[in-house]
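Just one protein chain is left out here, and the rest sit where they should.
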Amino acid sequence: MNGMSKIVKVTACVLLVPGIVFGLYIIMHGHLTPGGGFQGGAVIATISALLIVAYSDEIRGIMSRDILSIMESIALTAFIMLALLGLSATFFNNFMVNEGGLFGNMVSGINPGDLNTGGVIPLMNMAVGLEVYSALSLILVMMYFGSKKEVLEDAG
Amino acid sequence: MLANLPYITVVALIALGVYAVVFKHNLIKIVMGVHIIGSGVNLFLISLGYREGGVAPIYTHAPKIDMVLPTPQALTLTSIVINLAVVALMLSLIMLIHRRYKSIDSRDRRLMG
Partner (left out) sequence: MNAGLYKILVFAVLFAFITAAVVSTHPFGEPPSEMDDYFIKNGQNETGANNIVTSILFDYRGLDTLGEATVLFTAVTGVFMLFAGRK
């Protein structure tokens, strides 16, 4: 198969930018509004599904399995390292909260929401978002190309 | 009796899922039954944490301090991702079975091991 017509391909490429920006917005504001790493990663993975549907067989050059696998491993390693960095007190210690540096403002009561708060939580949101996007895209690509092989010989 | 409507919905969902797992012969319908059971359990987890007259547990522009319980919502997020992983692996195994035996009927003698 060659993919769908030219109008569908151009529309999918145009919808790429608002989709990724919306998903990144949900990931970044995870500590202020409902959302976070898992939900934002799933939103960006739907864009990947849209691209696979539009470009059926030409997707092999755009989304390679090696790059997605490397991104997923780097994101999971970053998540574990952020957890180990607070090892001075306990595992998963929030060592950047209430200290005034990056992501360190104090917060109390009902307020309109300040992006500079939260300690190590926004960094963990970004790592988990990248990992969920890579994992879901990899599952989709592997299942799509796995359904096209020939029949195995009957080995008895 | 009618105030417990979410619990009645949970029993109906899980009963539908168990019916699909026990009584159907197509392998894909059995996997969809497993997924429906998982969704019913997620609904049960969230509806256990409702407090009468509460709002969402977020302090940004909150109307009042009286909030619903946040812990079952966090556990449900984990449960959704784990259900997705299990169903993805099951569907991959069904694809391999079809590629090798050319049939996905669970009454087939070759698939019974």
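By letter and in written order, the chains are A and B; residue numbering begins at 1 in each of them.
Here, contacts are C-beta pairs under 8 Å (C-beta built on N, C-alpha and C of every residue); 3 or more make two chains touch, one makes a residue touch a chain.
Small disclaimer: the values here were computed from a predicted structure and weren't measured.
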item	value
Listed residues A:16, A:49, A:63 or A:76, member touching the removed chain	A:76
Touching residues on subunit B - with respect to the absent chain	3-7, 10-11, 14-15, 18-19, 22-23, 44, 47-52, 57-60, 65, 67, 69-71, 73-75, 77-78, 81-82, 84-86, 88-89, 92-93, 96
Contacts of subunit A with the absent chain, listed as residue ranges	30-34, 36, 65, 69, 72, 76, 79-80, 83, 91-92, 94, 97-98, 103-109, 111, 113, 117-121, 124-125, 128, 131-132, 135, 138-139, 142-143, 145-146, 149
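Please note the rule applied: only the chains that are shown with their structure count from here on.
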item	value
Centre-of-Cα separation between subunit B and subunit A, whole angstrom	23
Contact set on subunit B toward subunit A in their complex	56, 58-62, 65, 77, 81, 88, 91-92, 95, 99-100, 102
Contacting residues of subunit A [partner subunit B, same complex]	32-34, 38, 107, 109-113, 132, 139, 143, 146-147, 149, 151-152, 154
